[in-house]
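With one protein chain withheld, the remaining protein chains of the complex are depicted in position.
Presenting chain A:
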């Protein structure tokens, strides 16, 4: 649980635990989409995608399945919530760009670095650089976030 009474300084960096992008993790997100859309109270499935079907992925010019970018976006958001608390889901912003493919069994780590902290009206607005890197240390998802925390 995040200690929301803490304050943070520009340059401070946070890192998540490493997670392997397994076939199961890719499929969980694929299945979540029709499950949310249909809201039947059951897990729903959809047509093959490049995230869960190797043959379909290869038909689209890929070497195999790749992860949906929104998985890494959510993992970055999880790191921000672990650091700043659930204020992250109640205000602010998050922007992520997907710059490299994430393949099955890639080892992903989420990162956030404070770039500014401005206090006003009883709140602190933090701006952060955020990214996910793979096992080689290469960024695969990059972006920025703003988190607003009451003082």
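We take it that a residue touches a chain if its C-beta (ideal position, glycine included) is under 8 Å from a C-beta of that chain, and two chains touch if they have at least 3 such contacts; residues count from 1.
Note that contacts and distances are computed from a predicted model.
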Among "Na+/H+ antiporter subunit E", "MaoC dehydratase-like protein", "Spermidine/putrescine transport system substrate-binding protein" or "Urea ABC transporter ATPase protein UrtD", UniProt-listed name of the chain not shown: "MaoC dehydratase-like protein"
Touch list for chain A against the chain that is not drawn: 19, 25, 28-29, 31-33, 35-37, 39, 41, 43, 49-51, 60-63, 66-71, 73-75, 77-78, 81-82, 86, 89-102, 143
